[in-house]
Structure formats: structure tokens, C-alpha cells
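Okay, handing you the structure first.
Of the protein chains in this complex, one is absent; all others appear in place.
Presenting subunit A:
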């Protein structure tokens, strides 16, 4: 297991789960960047997406790649670690140090596998709240995240409004749509159809369902891109050949690309974790948890919101962000909303999108002014 900062919670500090049980002992792996100021008002929690990790702005020790959002988070970046204290934790059910299905079940001394209770976005956020509390931080200056990270942002703002000064949900929705659940189910079925999955007990059998997990990633990856970006990047271009081969090799560049995405993914991700974390997204429905009315999730909220979406994101289309905005307005909350023109689909929130950075910097600077913490010096 890569060396991350680790907060352990013993039997005296169990994590209550939405499923109805309690998890103990449990642990949460996290990274921090920048310095917490004396009055502890400058902490920003970054929530990662489905297959993200805590290495938001530093090299991932498994892949050796730079932090997944290092264009957004770092010294002088929009989430400026010269000014803010940034925390990013691996989600509950994940596989990079936080308690997940690949961890050892203390009751049996064996790997949890499917014996780990099913976790929810609410559980993830509850575990993060315990971490934040353990770090001695009463109120977060901001909670920020895209996609599943954005769901966590909404959950934070709804469950702990007094602890969230500003919230930035990006490329996300107030619930997982039927179409999104459908794609997740395809991915899970691919994992479970792999004979090496062994009903979730592959660790005990000394196997890994790499083929299934790889196919799951390939299917999911398509949903992260737009038709336009696929067309621009690959078109119908052939891969290292001048003509089609009348076979089932990866003739097309897009096939080769997806296979590569699938193969590299299995090196860094656990198959059972994939089942758990996709399930957590599927179960997310903020309105349902508040009597069917989304506005009720944000009543009397003093949090400042900045909602962002991307024009070609069909996984979490702008209409979903607008549902959030409408509910926030109905609840009388302080909300900004920006739809960003991009051809790159859902993945845009992780890419070099100047308008995204400009909006984040402007919003955080305004919020920092309102909170009385010095704003980033090189704001534009």
C-alpha cells in the first residue's frame, strides 16, 4: 500500500453507515497541501471522482503520474496552496489506503471482499467529516469536486451546512440518472462475468479479474468523452496499419485507445472497489433523501455555491446542474452558475479548460474576501 497520511479510527469511534450498521475499526488515507492558518479558516477539501485518489496535486506513487488535478490545485493555481490548506482523502470503499473491500476485515482477518457493507456518498462524506474533525478544523472554507466528487460536495453542503463556507460542485447532478446507473451496471456485470472474479473472493484465490475490470473501464471511458472529442481525436483512423484486416484485432485507433485505457486502469484499481464505488453513485439521490424536494436539502443554507457544467457533457448534462441551481434558488441560497463551452465531454473538468480555472479562481477569491482570508495574490 502506498504511503499516504493515514487517520485511524478505533472501535471507540465507529463510522455509522447508511445501510444501518457501524464500521469499526476503519481508516482514511489522505494528502494535504499548503499550510493551515492560525485561525483554521483556510481549509479546502477536494473530493475525488469515481476512480480518483488523494493525490490531487502530487505524484501518484502507483502510476508515477502527476496529481490528477495539478492544473487546478497547487502553488499559484486557482486552488492556491500558497493561500489555502488543501485536503484530499481517498473515498470510503476505495483502494488507495482508506477502508475498502481489499482491506482486511478485523473480524475474520481475511480480505473483506463483498463482506464490506455497501457504502454510500453519505457514508463517504461522514468519513471525511470525521477526518476534518480529527484534523481540528471546525469549518471548511470550501468543498470542491467534480462528478462523484461533486456529489460529495452537494452531500457535504446538505448534511453539514454550518461546516461548509463555500461549495463548488462541478459536472455533477443531484442524483444518478437511469442512464448512468445503466452504464455502471454494464461495468459491474463485466467484472462479475470474469471467472477470475471468484464471486468477489479473488484475493483468497490468488487471482484478479483483470479482463472484466478492463472492459468495465472501456465502457465507462466512452461516457467520459463527447462524440465530438472522439471524432476529433480518432475519427475512423486505423491503428498502425494502412487497411482494415477483416479480423477482430484493434484495427481502429479508438479500439486501441480504449484497450490501453482498460489495461492501464487495472494496474491501479481494485475490481471490488469498482463495484462498491459505482454503487455509491447509483444510490445517490439527494431529493429523495429530503422528502422528494431537492430545495429541502439546502434550506437555510449560508453556504456560497458555485455550480459548473460543460456543454458537451452528456453523463452529467447542464440540465442536471440547472436542477441544482433551481433548487438552491428556491432555498434562497447564494448561488453562482456557469456553463462552460468545451468539446471534451464529461472529462473536461479534469483537463486544461481556462474558463474553468478562471471561474474557480474568481469564485474562491470572492469567497475568501467574504470570509476575511487573504485572497490569492496573483488572481486575474
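The rule we apply is simple: a residue touches a chain if its C-beta (ideal position, glycine included) is under 8 Å from a C-beta of that chain, and two chains touch if they have at least 3 such contacts; residues count from 1.
The criterion applied here is as follows: contacts and distances are computed from a predicted model.
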Missing subunit (named according to UniProt) among the choices "Methionine biosynthesis protein MetW", "von Willebrand factor", "NADH-quinone oxidoreductase subunit M" or "Peptide/nickel transport system substrate-binding protein": "Methionine biosynthesis protein MetW"
Touching the absent chain when the full complex is considered, from A:42, A:81, A:98 or A:359: A:359
Among A:144, A:210, A:225 or A:340, residue touching the chain not depicted: A:340
Per the touch definition above, residue among A:221, A:326 or A:371 touching the missing chain: A:326
Touching residues (missing chain, whole complex) on subunit A: 304, 306-307, 325-327, 329-330, 332, 334-341, 355, 358-359, 361-363, 365-367, 369, 380
